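Note that one protein chain of the assembly has been removed; the remaining protein chains are unaltered in position.
So, chain A:
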Amino acid sequence: MKRRALWSSVLIAPLALYGCGSAAGPDTGGGGESGTLVVWDWKSGDETAKSYIEQAKADFAKAHPDVEVEFVAQPFDQYYNLLGTAIQSGEGPDVMLFNGGGQLRDRTDALLPLEDYLADDMERLAGWEAFSADGHIYAAPVTLQGHPIYYNKALYAEAGLDPEAPAATWEEFLADCAQIEEKTDATCFALGNKEGIGIQFFLSGLGSGVLTPEEYDAWIAGDRDWTSPNVKRLFEMWVEAEQSGLNNEGVNSTAMFNDEFAIFDAGEAAHVIGLMSDVGHWKDFGEFLGAENVGVMPAPLANPAAVPSLPYDGGIGYGVAEWTEDPALAADLVRSLSSTAALEAFYADAGAIAADTTIDASSSGPATAQIVDAIQTGEPALHVALSAETLELMGRLSQQLLSGSVTVDDALAQLAESDQG
């Protein structure tokens, strides 16, 4: 009997300890105003995000001095797998980082609606759309991600063009490109479509210059007419740019990350449709070309009825798990993580366009200032509204369009079927 008791206790002991070792810690949330909040992300381990985290912690500590905040940096390629496991077991971090769009919308069951807690931040921050689903807001945006058209002002000057007056229409743009190719060694566009992402940037970067505002809104709302003349025009421009030699050679075997951007960095192409945050953006380009030589232009008009706008969405943002013990406390941490001081540090160190529209970005060069200015009138990017399957198909078709093995009409018919089928 004694032995049996011993065995039972050996077997039971781990069960009793179970939970103590969980990432959330034994006193998650904390009763009243003490305890620990656990945050999961993939950013806090980066050197460039250090001051951002410190600022956010300091902001939070002002209101809640006795609550400890623990940041757990997960590897990004495993992040959503780990999060999925935590969500299935119903325990894990109190606050977690998300990419805007599908990754967040797939997991709203595990998230707390935050609109009541974040009401005061609605005006100050931009990019809410990507963190909203079914009329609720599930995370507060930290950075914005978008697709400005960058151009190299030094090459413009070399070609005898006015660096401060980029083309406003597609015809003028083609004329400028012809002049650049004639007077310099550079091509018009740096383009890498090996992964099939080039078409996504092209679609979003130039889309607002082709679609009418009504068409644009309908597209974002899910009502997409793939056979409309303007959508067709957009895909014809994709083919036209390749056939009239605007792109660098070997587009289908050039990787966007980072060969395409390297071509622009090296001054071998005059334009590139890049990103706003993290990579392939104003900060990278400025380091190679000099911040004063990096310009941002609105989409050239290929349709007089179109209204060019900056395509952007919420990049990353923090949300609150529905299992957290004290939702108000966790929501307060989310507010601190998107406070002006913290976001200012993130913008300055990590080279990301922060979601806070009150940050003064003029010191980072003309491109940054232009991007921040354009945020006010910006619209969600066209390709972000598409499903993963349609995007994959579009990538493959875009390569076929470039090699001429499929027609625009045929490609659009396939895309329509994938999008609506």
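Quick note on the criterion: a contact is a pair of C-beta atoms (placed from the backbone, for glycine too) under 8 Å apart; a residue touches a chain by one contact, two chains touch by 3 or more; residues count from 1.
What we mean here is this: contacts and distances are computed from a predicted model.
Undergrad: Mind telling me which option in "Multiple sugar transport system permease protein", "TonB-dependent receptor", "Glycosyltransferase" or "Protein ImuB" is what UniProt lists for the chain we can't see?
TA: "Multiple sugar transport system permease protein"
Undergrad: In the complete assembly, which of A:47, A:123, A:214 or A:249 touches the absent chain?
TA: Within the whole complex, the residue contacting the unshown chain is A:249.
Undergrad: Quick one: say which of A:132, A:208 or A:399 touches the chain that got left out.
TA: The one listed residue touching the chain not shown is A:399.
Undergrad: Under the stated touch rule, tell me which residues of chain A contact the chain that is not displayed.
TA: With respect to the unshown chain, the touching residues of chain A are 194-196, 249-254, 259, 388-389, 392, 395-396, 399-400, 403, 405.
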